[in-house]
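Quick notes on the structure that follows.
Of the protein chains in this complex, one is absent; all others appear in place.
To keep things simple, chains are lettered A and B as they appear, and every chain counts its residues starting from 1.
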Amino acid sequence: MSGTPILEVDGIGRIYRKGGFFSGSAFTAVDNVSFTMSDTPQVFSIVGESGSGKTTLARMILRLVEPSFGSIRLLGRPLTSRYKDRIDNLEFRRLVQPIFQNPFEAFSAYLPVEDYLRRTAINLKVASSDAEASDVCDRALRSVGLSLERIRGKYIRQFSGGELQRISVARALIPRPKLIVADEPVSMVDASLRMSIVNLFRQIVEEQGVSFIYITHDLSTAYYLSDQVSIMNRGRVVESGVPTQILDHPTQDYTRELMAAIPTVDERWSELAAIDAQYRTQASRSTGATST
Amino acid sequence: MITIDNVTVGYGKAGFITAVDNVSLTINENEILGIAGESGSGKSTLMRAVYGDFSTGLRIKSGTVTGHFTNAHNGQLIEEPSSEFKKLWWDQITYIPQGSMSVLNPLMKVEKQVIDGLPKRERRGSRADLRRRIAEFLAGFGLEENVLDAYPHQLSGGMRQRVLVAIAAFVNPRLILADEPTTALDVVVQKKILLMMVEIQRRLRNTLVLVSHDMGVHYQITDRLVIMYKGKIVESGPTAEIFANPQHDYTKNLIASLPRLHGRRSADVAGELA
Partner (left out) sequence: MRSFFIHAPFRLYLGIFLVAVFVLLGAILPWFAPSDPLVWYTAPRNQNPSAAHWLGTTSLGQDVFWLLTYALRNSLMLGLVVGGLSTIIGVFLGLAAGYAGGWLDRVLSFFMDALLCIPTLPILILMAALFGGQLALPIIGIILVVFNWPYPARQVRAVALTMREREFINVAWFSGESSVRILVRQIFPYIAGWSAANFINTVLVGISTESAVAVIGLSSAQQATLGTMIYWAINYQALLAGKYVWVGSPVLSIVLLFIGLFLVSSGLAMKSSARRMSV
């Protein structure tokens, strides 16, 4: 399979201006980022810490933020508004869907959650009648391990974070998109449920042929989930490639620092042994002093 | 240091909602005790009951939380229930919350907030002298003196959290309680703060209780670990032993579901999932 790439990001960037028109300073949130996602269904991870520009990058792909420069192409067609033949809003929403970080912020507290799924089915012309919309929603919910019956008439307060995040995934799947952009989708979900959602993404890639852009600060889930990883720091991609290759042979100091800071359960940080050694000798010295 | 005996804690008067259900636990001198659990496990409620902060409608329904402290002036033993701990705050017991913005006053410079919070015994000497001592103490954790002249919003989230940890340690407390102190932070900053907390505990040889949902954090820095699930302690013991040989199914699941930096990947198990 080597058709038109799903996504081509070419030299995009975003500059935010602070302060007044003449005296303000400019801050480059994303600086000249390029990458291509082939049409093979895959998970493409963008890993970075807060302020690395990963969320701004995601929002540019989601059309929520306009790039200051560069271009984005979806299935070979321009996404940014400078081009006349750009993909219109309806088609864009049928091709690309988001999943956001905070599951409790993804739906209004005053509307039943089910409402968002039905509206997606009808507005994006997946279903033409209410009955058909019910069918479509139920199918999407079943593919994430829920059902329309279980969420009917309920509001966000009646769900756990893990359930809401599954509902967000189901809503995103309704138009059968080509690409789902997931911005920190599991960082606010409990650890024991986290892997089930990450595994769900992999299952959707394999079964439904949807590609994911997985934005995260967590190198370990990115390693576990993705086919491609890009590491961002200060608005730039510092390293990218296949996860096994990057983590086994990191070429950048930043990547190494990031890896060393992860609280793994395989090996304790070497600095801890140094602290223990320092105070253990002090302690033995002081007890030695009192005994003599 | 703290004896928790069959304690049931919850919220509300008429319709009592149980958050911690009949829990017993001893917190020892000179240890880092981790309390692990997910949202709704009751770990933060237990911590608040130990801190003795009943301002949020928290209520101990049955059982006792008893503290054993030594008076810093006359060396007398103090034995009190946690409802009386309030007079020991910022003296024997300090608290590090998750969100630094919620405890720091945005309209006050850091220096004034630090000094206002100090107990009488630390407030000896002139203001300039006190400031010098605080600055020296902060320098020990890689914090420059000018953070004292900053307003909280002028510092980054990681910097604010480091200031809070430093303040909590400055009064030489016997017990430091930290509730998800690094949850909102990036891993690089998180590591700095965790190392700082370990160093403080080893230096003062006091007790640090760390509440976190992150098993990796517990593996790295705690000596002893308590796993909470639905208001109960399901497992406790030395951290290394729990990770090497988890007994309870919930603990096993929790440890097994942690992603590793090397090893199995989802693409490898895709066949099993389908």
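Side notes on the structure shown:
Criterion: a contact is a pair of C-beta atoms (placed from the backbone, for glycine too) under 8 Å apart; a residue touches a chain by one contact, two chains touch by 3 or more.
Just so it is clear, the model here is predicted, and its values are computed rather than measured.
Shown chains touched by the hidden one, complex as a whole: A. Here the missing chain is touched by one residue of A:K18, A:R157 or A:H249, and it is A:R157. Residue-wise, the contact with the chain that is not shown comes from A:Y116, picked out of A:Y116, A:F159, A:F201 or A:W269.
Only one of A:F44, A:F107 or A:F159 touches the absent chain when the whole complex is considered: A:F107. Remark: the residues of chain A touching the chain excluded from display are 62, 64, 90, 93, 97-98, 100-102, 105-111, 116, 119-120, 122-124, 157, 168, 171-172.
Convention: only the chains that are shown with their structure count from here on.
If you check the complex, the residues on chain B that touch chain A are 38-39, 157, 186-188, 190-191, 194-195, 198-199, 202-203, 205, 213-217, 219-221, 243, 250, 253-255, 257-262, 264-267, 269-270, 273-274.
Chain A contributes residues 49-50, 161, 190-192, 194-196, 198-199, 201-203, 206-207, 217-221, 223-225, 227, 243-244, 247-248, 257-266, 268-269, 271-272, 275-276, 278-279, 283 to its touches with chain B in the complex.
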